[in-house]
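Comments concern the structure below.
As you look at this complex, bear in mind that one protein chain is not there, while each of the others sits in place.
Up next is subunit A:
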Amino acid sequence: MEALSLPAALSLVAGGGAGLSPELRAALGASLPLLQRDYRFERVWFWGCIQGVRGAYYIAQGLGPDRAAPRSRLYSMNCLDWSLLTPATEEMLALAEEVKGRFQGDPSFEYSLAEINPEAAARLVQSGKEPVMKEEARLIATIEQIDRAVGIVPRGAFVKTPLGSVHENRHFEGLSLVEAKKLSSYFHFTEPTNLKNKTLLEKADLDPSTDFLNSLEHDIPQGKGSWSIQLEKGGSVVVLRSLLWLGLTFYHVPMTKQFGYVYFGTGEKNLDLPFML
């Protein structure tokens, strides 16, 4: 969520019971603008918080002029001192899938891969590295996974220019109440995968400047889907909660430009989803 609208946004997302203490809010209000200045970001988003057993990681994202470019991510243990995280690699993502369980809360903690996945450990040893995975790498991979899987935006909020870069649509007035209840009005903010699979008839209805992303209605499991849509405050806020990554909450105030998502959770994927629906 946008750093500037953080207080208002946090109160909209608070329906799940998770939030930030006044101390952390004040710290964010002071340190996020400084981040923007130091790293020369155009926008700074507060991404959320991953609860470890002994401590919590607070994550911020910085965006450059092209909003769809890979984002810089920073983490902090106290919302004041931020450290830049390296971009995620496929190898990190593959290893992170193996490591299960809570985050420990210590960025230098090492997960011993030999216990978890001996094959991966053997491969690492062969390539000359130690068979461990640092918690920091797991953090990077988890944030990337969450963003790819459930980072969503409303339809029409971003436009793609003919040159290929993406930025906010200044004409976006918000979804209407009817549109806001439909899953098809929200897109994943990552590289689209199934746009090419649509038939020509469907593609004819799409507007290439706004419909360049995957919509939510094709999320597995189909039907009930992996999202819970609720209208809070009698329809003045629409809140989507992801069931796959429990703790990700997206909010949007219909007919206004306000939207955003934040993650407050343990950083674990909910693999039991098919049994729970």
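The rule is simple: a residue touches a chain if its C-beta (ideal position, glycine included) is under 8 Å from a C-beta of that chain, and two chains touch if they have at least 3 such contacts; residues count from 1.
In this section, contacts and distances are computed from a predicted model.
Asks: So one subunit is absent here. Using its UniProt record, which name fits best from "Serine palmitoyltransferase 1", "GINS complex subunit 2", "RSH4A protein" or "T-complex protein 1 subunit epsilon"?
Replies: Going by UniProt, the chain not displayed is called "RSH4A protein".
Asks: Which one touches the absent chain: A:23, A:42, A:202 or A:217?
Replies: Hidden-chain contact among the options goes to A:23.
Asks: In the complete assembly, which of A:68, A:132 or A:231 touches the absent chain?
Replies: A:231
Asks: Applying the definition given at the start, please give the residues of subunit A touching the unseen chain.
Replies: Interface residues of subunit A facing the absent chain: 11-12, 14-24, 51, 53-54, 100-102, 177, 224, 228, 230-231, 233-236, 241, 243, 246, 266, 271-272, 275-277.
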